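What you see is the complex with one protein chain gone and the rest in place.
For chain A:
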Amino acid sequence: MAAPPLSAPLDIAFDYTRSLGPVLGRFMTGLRDGRVLGSRTADGRVHVPPLEYDPVTHAPVTELVDVRPTGTVTSWTWTDRPLAGQPLDRPFGFALIRLDGADTALLHAVDAGARERMHTGMRVRIRWAAERVGHIRDIECFEPSAEPAGPPGTGKSDPVMMITTPIRLSYTHTTSADESRYLRALAEGRLLGQRCPVCRKVYVPPRVCPADGVPTEEEVPIRDHGTVTTFCVVNVPFAGQRLDPPYVVAQILLDGADIPIPHFVVGDAGDVRMGMRVAAVWREPESWTTTPENIAHFRPTGEPDAPYESFEEHL
């Protein structure tokens, strides 16, 4: 039986910023100062959280009003196993809460202790976070009570114009059966291509033929020598970069393949040319795994350049 496809985790993260604009900026500033502001639309309704534009008249919302730090649960669910990043680290209720003075409900956590203590219509009050910065988490959570807590101390006075929203995404990346065979061959120091049964083109790495939409099946050994079709010299640093510039990224048409792969060409950047013949420089065999990183880079072989016509159709 064939070995199962290879898979590995992919975790990405970025701290996005949000410029808030005048309405949400005042809302976040209010939270920082221990107040909850709602926006009043033309029909007289008060929205918490505030809307920036009236959904009926489409006019910008300008009137913000204070609502009370107490409210009523209009609907809810219970979470027994909170996930990382959720408001509380113990079982809690996720609830829609209509604050007194508001006409719409806010989603937040209720620290009720047990599912049995949650019910629609229950009265709750805000528990303010000890440190408030101008963020929805300035409301630590809600707690069962009909009476408001004492007013929190006021904070700084400068308006909140921006918040940071860290985003973390975790995937499991699974390769296709063909790609797994290619990667396992790489772990043995071999390059494997596959030929499309329709157009007869050889793809490395193997994939469903993008032109014909059919799997490539016939395996074709590929030499670790090739021709630079075109390239650029990267002089600029950028986020996510893994090498220090300057470096050469070239499109390399491996001998026997019909589509180039991108890779580094190490040597004097000024000497790299279209048509230059290059060979793979493999890392030490004991470090080989199922990754194209087994090839550290390519080096010039010193052979005469390939004529332009021989790779012209691969540009």
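Keep in mind that, in the parts below, a contact is a pair of C-beta atoms (placed from the backbone, for glycine too) under 8 Å apart; a residue touches a chain by one contact, two chains touch by 3 or more; residues count from 1.
One rule holds for everything that comes next: contacts and distances are computed from a predicted model.
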Hidden chain of the complex, named as in its UniProt record, picked from "Acetyl-CoA acetyltransferase", "Branched-chain amino acid ABC transporter permease", "Glutamyl-tRNA(Gln) amidotransferase subunit A" or "Sarcosine oxidase subunit delta"
"Acetyl-CoA acetyltransferase"
From A:2, A:130 or A:236, the answer for touching the chain not displayed is A:236
Extract the touching residues of chain A with respect to the undisplayed chain.
6-10, 12, 14, 16-24, 51-53, 55-58, 60, 161-162, 165, 167, 173, 175, 179, 183, 196, 199, 201-203, 209-211, 229-236, 238-243, 249-251, 258-259, 262-264, 269, 274, 290-293, 295, 308, 312-315
